[in-house]
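The complex is shown incomplete by one protein chain, all other protein chains being positioned as in the whole.
So, subunit A:
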Amino acid sequence: MGAQLRLLRRRINSVKSTAKITRAQELIASSRIVRAQQRMQAALPYEREITRAVTGVVSNAASVDHPLTVAKENPAKAGVLIVTSDSGFCGGFNANVLREAEALRGLLESRGLDVVPFVTGRKGVTWHTFRNREMGGNWVGFSRKPAYADAKEIANTLIDSFKDDNGIDEIHIVSTEFVSMLTQNVVVKRVLPLEVEETEASESTGIPPYFEFEPTAGDVLETLLPRYVESRIFTALLQSAASEEAARRRAMKSATDNANELMRVLTQQMNQARQAEITQEISEIVGGANALADAAAGKE
């Protein structure tokens, strides 16, 4: 067997095993998306209700001054929570989030704010340590399956820093929103100071109900707001988890497709090389036989 033929055969084998791996990864990711989506769905009612409650308090009790609702006059620092994944193999997922985070950093810095990044996900943390960027906090190990306790821990860190006079004055979240299997968008949201966001029109009448509070509006807000921030962060983590798997599935699918295409091209080349070898051998045999026949004819 010719050297070229052996080389091609070896490459085809290696491409084939790569395709097997990426295909398996693709299938794993597909099944995980479904579960991640279910977790997302399960968290929806809580988020909707808590958003409604916060809207209720804020629209009813505009006079309530709470450190978490009031924008500071001279904000100096802004905290940005960047949600990335723990593992790679998910195409441009992390690059997109980090690019958006950089854009936000530029925007905040142009407003004269110092930006303190808070990062979840190993990829984002590595990105920041590699560039020697100081982080306000980092969390790893749960990007695929975030638990509420994780969101709570992050929220506590952020809120503590927010309440601290020398801490951050704004909290933004950069994460990936899961729209569908095929569409995931990087979104930037401001969480604090409060910017109540209606996920859907919750009031059929259009008039927000007039709430009574037990015990007082201030006390309710005091306990409600941290829960609201937790819920926001939890949603971002869940959406990001689902998006990560969707991005991984897409990346692995195109990797498998590419491997298959490569295999097709290589097989063609291999067949050509084999055919060329056979042709050469035949012409050598024929040439040899002719030479012998000529020599025999010359003797006679």
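In this section, a residue touches a chain if its C-beta (ideal position, glycine included) is under 8 Å from a C-beta of that chain, and two chains touch if they have at least 3 such contacts; residues count from 1.
Keep this in mind: contacts and distances are computed from a predicted model.
K.L.:
Out of "ATP synthase epsilon chain", "Copper resistance protein", "Transport permease protein" or "Multicomponent Na+:H+ antiporter subunit C", which one is the UniProt protein name for the chain not included here?
P.N.:
From the listed options "ATP synthase epsilon chain", "Copper resistance protein", "Transport permease protein" or "Multicomponent Na+:H+ antiporter subunit C", the omitted chain resolves to "ATP synthase epsilon chain".
K.L.:
Among A:78, A:220, A:259 or A:273, which one touches the chain that has been omitted from the display?
P.N.:
A:220
K.L.:
Using the touch rule from the top, list residues of subunit A that touch the missing partner.
P.N.:
On the side of subunit A, residues 46, 49-50, 52-53, 56-57, 203-205, 209-215, 219-220, 223-224, 227 touch the unshown chain.
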